[in-house]
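One protein chain omitted, others in place.
Then we have chain A:
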Amino acid sequence: MQWQSTDVEVNRSDGTKNSETFTPAPAKDQFQEELVIRPLHSGDIYASFQFRTLWDTDFLQEGQKKVSHYRLFPKSLGQVLSKFSVQELHISFTQGFWRTMQWGQPFIPSPPGAELWVWFHHTVSDVDGNWKELTNVLSGIFCASLNFIDMTNTVQPSASFKPLGLGNATDHRFLRYATLPREIVCTENLTPWKKLLPCGSKAGLAVLMKSEKLFHSSFHSQAVHIRPICQASFFSKSWELRQTLNVVFDHYTSGQGKKEWSLFKMFSRTLTEACPLASSSKVYVDITDNPEGELFELSPATPLLSQAVVLGDRRTYSVYDLTRAETFGQLRSFNLLLRWKGDSGDMLRPLLHAERYVAGFGLQTGEIHTVIYNNHPYRAFPVLLMDSVPWYLQLYIHTLTVTSKSRDNKPSYIHYQPAKDRHRPHLLEMLIQLPPHSMTEVTVQFERALLKWTEYTPDPNHGFYVGSSVISALVPSMVAMSTNFTQDQPLFSSFVPVKEESSYFVRVYTEPLLVNLPTPDFSMPYNVICLTCTVVAVGYGSFYNLLTRTFQVDEPSPPLAKRLANFIRRIRGVPLLA
């Protein structure tokens, strides 16, 4: 039997709808990937992957124009965006804590655990219902327990978390923010994340993502950011999907103590080709601290250099373009090598830094201290501190004090929403002006609540987590920032839109807190039942017996011989035996 080729011809009759000849639409989506490697002063190395898919389409259309054909943009996320009318979505999964004092500022910060914040479109009528369903759907997509996000840990910030994408109205009723500090990040979260990339993990920079190396690090963070942005070549807004993965490899555990790093040492893989679907695929290495090559040696050498203003500083990068065949050399494999030659000295102190800890003793009361450092020598700048505390730590807001340089510092804006037991967490937002070169301390006292016994987790003696505080600030920048957003900039420097030249926006996350709540002894119900039943049985039982028991004399039945003898005596009429 042979397969017959069938040729279906398009009906070319005039006057009908099917008369348009099929011409493929010009590709309106593009994909870019890049890897930035920044050697840190302590000998550690910071690698940041960014994958960006741009698509000129409108997810919020209904009916005929509804988006149904996906090319580079992942279909699972596209369907989520249109079903829940999402304007912006930011989700991150982080393992470890970013040490600002040792590593500087990250390109895109994230708190430990899982964090999700979403701006819904202004046409949505039931934001809470959409939020609940969205968290469930995302928990399925990312294999994470995001379904634990509910009303008890969701807040609606009133001034923080402004949209990072295009948008005019910023009515905070459409914003929801939640964080799960206990969330574990492991290979099962990386697997679906990698599947969202157009090339998967088969080609391009994503081949470097091997979980055994990525999770054996000091810091690992993977995030998905979706927002509408403005593109010069199109009239309508484009949707941007950014997938970022930040990882910091420790000098001692992954580097085996030697100050020498290579792609193979970091990721146990080398690069062999760029992703064929990518329009640009680049590797940047930060060589600002190494202008003459006296600090470390970089090989293979590259003539391409690029300068970018990122985080308020002008940095120089060596660029390796993976779309060019000569980058891979004769061996068809690209392995970057950094070898340290001298000692690096001290790092510039970051301008904004924050810490948080719990003070106090015992299991009844405590005090939360948030310390914010402004390390700029002469400039003061405002910061917006947002705290979301679960309801079981009952805050006493009348004890809130904000002191800078041991003097009271009154915030210019305070928004406080008290918690409702088992319904809503505390939300505290304050706009504080930080004096130059100072330390500001925010303290608030709290009392620990006693939960109902079914509300405790299976391991309550581990403690309960309180999510990180978020500090948003406009930090004065050392060099003038470019406000032209549509310029062709590398991805890592073009995430946050810049509105003015003299300052850049930064978000700092503090440590999450781990507090012990008064935990009951869970074996007590069993012990109490046993004890009570014993007491009742012994005490009441004895009393009952004393009252109701009567004693009777009972003759034992005589043995068989005697019974027979008695029987015969009865017949004879002779008196019976005893």
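Note that contacts are C-beta pairs under 8 Å (C-beta built on N, C-alpha and C of every residue); 3 or more make two chains touch, one makes a residue touch a chain; residues count from 1.
Following the convention adopted for this analysis, contacts and distances are computed from a predicted model.
Only one of "ATP synthase subunit delta', mitochondrial", "Proteasome subunit beta", "Guanine nucleotide-binding protein subunit gamma" or "GPI-anchor transamidase" fits the UniProt record of the hidden chain, and that name is "GPI-anchor transamidase". Although one chain is not drawn, the whole complex shows that of A:Ser299, A:Thr365, A:Thr399 or A:Ser412 it is A:Ser412 that touches it. Across A:Gly140, A:Gly293 or A:Gly329, the residue that sits in touch with the chain not pictured is A:Gly140.
Checked against the full complex, the candidates A:Ser85, A:Ser158 or A:Gln394 give a single residue touching the omitted chain, namely A:Ser158. The missing chain lies against chain A, touching residues 1, 4, 6, 8, 10-11, 18, 20-23, 25, 64-65, 69, 95, 132-133, 136-137, 139-141, 143-145, 147-148, 158-159, 162-168, 170, 182, 184-188, 191-192, 210-212, 214-216, 228, 230, 235-237, 382, 384, 412-413, 415, 431, 457-459, 472-474, 485, 496-497, 499, 505, 522.
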